[in-house]
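Got a structure here, written out as structure tokens. Questions coming.
Note that one protein chain is taken out, while the other chains of the complex remain in position.
Up next, subunit A:
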Amino acid sequence: MAAPLTLLLLVAVTVRAALYRSSLADLISERVEVVSPLTAWKRVVEGLALLDLGVSPYSGDVFHETPLIIYLFHFLVDYAEITFMLADVITAVALYLSVKDYNKQVFRKQKYALEADRYPLDCLELIRSPKEMQYIPLKVAMFYLLNPFTILSCVAKSTCGLNNAVIALFVLSTIKGNVLLSAIFLSLATYQSIYPLTLCAAALLYLLQRQYIPVNLRRFSFWWFVAQYAFMYLGSLFVIVGLSFFLLGSWDFLPSVYGFILSVPDLTPNIGLFWYFFAEMFEHFRLFFLCVFQINVFFYTVPLSIKLKEHPVFLIFMQLAVISIFKSYPTVGDIALYMAFLPVWSHLHRFLRNIFLVSCVLLACSALFPVLWHLWIYAGSANSNFYYAITLLFNVAQILLVSDYFYAFLRREHHLSHGLYLKRKDGSEATLVLK
């Protein structure tokens, strides 16, 4: 399996290198769909210039990345293109390895369940075979590397690619069962953009499951493990923040990065839901709706964790999707990360209901973004409502996609415990209805 992966990596790097050399690179790095005020490379360059002048990079209200990123590029600015390509490669390889490992576990679990005769007889067609699972890791890597969204994001040198790499490493170390590394990468991801905080629950559930500790609030072992993990997580977060402070010599970055993410002062249009709403709103409602919008991201963690406590990896996928839909400055790079997981759930396809509709809408919206932007900004004939309408549609389609996968996953689990061909009490064929 190493040969196809190498080939894939080569193709991906070639495509990116070719695009870096073409005249499209400048065009792409200006697109609001690809770069946000947080991740724009232009702003990183500005921050670097300020840093070289001996001024705090946060003094200009342009730069909003974390101190570690700016010190990373302080050394690597000449190799920025290679860094971003490398970040994509790391993400893809990490996802490849973690999905491979995860599939092995899934298969083992399925074997035990089969041996224990836990599945109803008519469910045999739902059982997954190693043959169909063989190419899934490769497909995951391909979905990430060759996804136009990832390519655009990489060519625009959006720092979103680095965040994705950190999250992918977190997923890998979690699935491999390395508690310390998992906590460290999670704290790095949190440090980068706050929102990955919600992945904490999924990681805990997974690691607990792996160490055969039951999720029982009355057990000491449960609390002991949670405390351990929390200690490692908070400890490394503390170390990273402290390190940033010593590098920078001031706490400027806290309001400028996290305040900027949470209070959403920059209303540049993007593919998210915030900008239009907050641009239109009366000022005295701002705080209230800010809380509502931000809580939205974190809110789904609790119900999803309760519902999916047996399936933490699916929970990670759901959480990543929720983050990329509801975060304050989303870009297409965030979407690419959760879309990379779609091949892992390819066995759910028979239960998906709206996949055709949703993919058509996503496709059409992606094409319409630049068109309506052109009409609004350059031609001056359309206005922001046109663009926001497409943003809204795009997000509705994403939500439909995610909820469709959620429904399909739950339905498969239901069938695995109750049999595939459900009967009503009177013996006629029954159908599952979601209300």
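Heads up, the rule we're going with is that a contact is a pair of C-beta atoms (placed from the backbone, for glycine too) under 8 Å apart; a residue touches a chain by one contact, two chains touch by 3 or more; residues count from 1.
Rule of thumb we're sticking to: contacts and distances are computed from a predicted model.
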- request: Could you tell me which of "60S ribosomal protein L35", "Guanine nucleotide-binding protein subunit beta-2", "GPI-anchor transamidase component GPAA1" or "Cytochrome c oxidase subunit 3" is the UniProt name of the chain missing from the displayed complex?
  value: "GPI-anchor transamidase component GPAA1"
Field: Touching residue (missing chain; options A:Lys104, A:Arg219, A:Arg286 or A:His374)
entry: A:His374
Statement: Which of A:Leu24, A:Ile127, A:Ala364 or A:Leu392 touches the missing chain? It is A:Ala364
Statement: Where subunit A meets the chain that is not shown, the residues are 349, 353-354, 356, 360, 363-364, 367-368, 371-372, 374-375, 378-382, 400, 431-435
